[in-house]
Structure formats: structure tokens, C-alpha cells
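Complex shown without one protein chain; remaining protein chains in place.
Think of it as A, B and C in the order they're written, each chain with its own count starting at 1.
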């Protein structure tokens, strides 16, 4: 998918990075923002036993945390300066056990609308230099302007 | 919804509790197992700033972590003794900002099949004694028997 | 689920019935509107071989057609007089083969918002007087006001 998007806010990189930094969950889990381009971000997440399920794989919800932030910031990169972003809904398919040394998560806008933006994100497990697709998300993100308590 | 289910394993309570205890992510986030009955579980999750998104609400992915475990253990409670459970896919709708003192998460089997079990879970924020529905999940869980590396 | 909703338009019944009548797909497939109450509708669909898949069950997409209309009109019943409704997204779980003499489809609002309304609908197959749940949908519906080409 190579869709060209033009961000409404020319300072979209700073805006995305600043908001990402305010997501305490990212810092706690160790998820980092690696790349930002219009309508697309790449995140990195380490494998951490503290966030595993009963078989030692990363918990699906923790993967979802990274996938959701990837969708949210891909969408946010295209939104106007004064907008905030909220996740409305998402669907995750778990394609393979989430084990590996680390995970690369890519988020990409599929359709940007005035109110709603539909995004897709993928999580790849990296193990001994090989990448394997382990989960896929499709989500709907909402542009929020002027709602009390929801600033950028 | 009041569907009566009969668990295949009479020791379903012990089995569910034991597997839940092995989910490191539950301990790390502070999610606890409060109730177990056939095809149904109730979890509790504290509000914790360490797991918030940019507006101070609990991150959607952290809510999903609790919702997914609720679905998984509701399903697991009905499975045969030798079975393990894996999440195949889920869909989450975020209905209101996830803020509150704590969260109550209920998981319920909708349809139990031999291979696949469909569950629904709800997350309620509790604030000053009032419960508010903040998120809903529908998910598909798989019964795994005899697969290498996937024990109970 | 017994949530009490107050429709914004007191003529919600007429409004829903009139819009439903303009859905040509309903007439073509034979889906009828049986009940309307605030935030809830009930539809009926006959079994028709013309809409089956390769095993003689009703095609999942045809079930979705009824489930989506049920969600849409449950949402529409609560919307203001000048609003139109559009489906944004939905998720369907197919729980059992869709065979039977006819199908009853119930749609129910879970959360009504100013812009977005989340609904759930269920399809039951009726066979020899017995009802069986065969499919479940969760969907997001949007309130559209003043958009060109999208009238009621």
C-alpha cells in the first residue's frame, strides 16, 4: 500500500512525538517511536517477560497497546493542529505466537476523513534477524476538536 | 444474557485460577481474578497512571489486555482438562473515556464449540461508587490440544 | 440488556419505517420491519434459496445485510429529526449454520453518542418453532447532518 497523504499540520512530526511522549503506557512498557511520516509511523517494543500470557508469549492486549498507538499516531500525523485523537474501535487478528527478541509495529492510514480515519497496523516479531508477522489491526480513529478534557 | 454452560472439566475453577496466575501480564498490571463460574469470569483492574494514554485515560490496549483475559478464561472454564486456550481475534469498541478509581471486567461465553468459542467481555469504570460501561469486546478463542509449546 | 433510551425525535417510529421502506435491498430480499422501540428494532427474514452459499445455508453477507439494517435502524430511532444514518464499520461472528424456515433479527443500541452510536444485533434461525442464535454483529453507526447527497 503506497498512499500519499498530505498532513494538515506542517509540524506533524513534533506534534506526534510530543503526544507519544505523554502516553505513560508507552514508557512503562518500553515502546518507542522510531519513524514518523505522513499517515505512517513505526514503533519498537522489546520482549519483556513481565507482559506475557500463560505460555510465555507477549499478551495479545500488550501487542494491541502497541498496534493501537501505531494506528492512533498514523492518523494523528494527518490531523489539523488543534485536533486531538481518540480510538473508537479496533479489531485484532493474532496470526502467530508473539515470541521474539523484539517487535516492530507499523501503523498506516488507509482512509483519512474529516471526522474518522481508518488505519491498519501490523506487528512483526524479530528473532535472530528474521521478521515474522504476528498480529494485524484495523482501527477507526476520531478527530476531536474542542472537547473538554480531551486536549492534544 | 443468561446461558447455562456445563464445564467439561469439573476442576475448572482450579484450572482457570492456575493458568491466570501464570499470566505475568496480569500481575504486572495488577489485574485480579475475582469470580469464576461456568463460562463466565469477573476481573478487577486498578487505575494506574503508568498505563495511561496522552489524556490520562487508561490506554485502550491495557483495557484490551483485561478484556482479552476475561474472554479467554470464560472460554477456558468450559474446555476439557487437557486443553489450552489461545486468542484468535477480537474486536473492541471504546464507548467512553477509561477513567475511574478501578475497573470491573466481566467475560462471558456466547457460543462454545469444539474448536472455537466466541465470548464477549465488558469493562466498567467505577468512580465514586458508580459503574459506567467504557469498553466492549467480542472475541474468538481456540481450544488447543496437543500442540508443541502450548501447554496449559 | 435493558437500557432505557429516549428518542430525540418523537416521530421516531414513522421516521424509521419510512427510511426502512426506502431500502430497496430489504424489499428485494424480503426483510421486514416487525417492531420499533427507542433504541431497538426487530426484523424478519425468510429463508430463500436464492441467497444461499455453497452448502445451502443463507450467505453470511445476506445475514449481515439484515444485521446491519437492524443496527442502523436501532441507532436511527434515537437520532434527531434532521439526521441521516450511515454504517461506519461492523464485525460479525457466525455462530452456527444459517438454516431454518425464517430468521428473526434484533438490533439494540449499546451506547448512543452525538456523532457515533454503537449497536449490537443478533440473528436467530427459527426451525420447527425453535429459535437458535446463528450470528452476532457489533457495529458503529454515524449521525449525519447536512451532508450533501445523504438525506434521510
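Rule of thumb we're sticking to: a residue touches a chain if its C-beta (ideal position, glycine included) is under 8 Å from a C-beta of that chain, and two chains touch if they have at least 3 such contacts.
In this text the structure is predicted, and so the values were computed from the model without any measurement.
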Displayed chains contacted by the hidden chain, counting the whole assembly: A, B, C
Identified contact with the non-displayed chain, of C:42, C:62 or C:83: C:62
Chain not shown: contacting residue from A:25, A:85, A:105 or A:118: A:118
On subunit A, residues whose C-beta touches the chain left out of the figure: 1, 91, 93, 95-96, 110-111, 118, 133, 136, 138, 140
Residues of subunit C (touch criterion as defined above) contacting the omitted chain: 19-20, 22-25, 28, 49-55, 59-69, 84, 86-94, 97, 149-152
In subunit B, positions touching the absent partner: 88-89, 91, 115-116, 118, 140, 142
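Just so it is clear, only the chains that are shown with their structure count from here on.
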CA centroid of subunit A to CA centroid of subunit C, Å: 32
Where subunit C touches two or more other chains at once, by residue number: 91, 118, 140
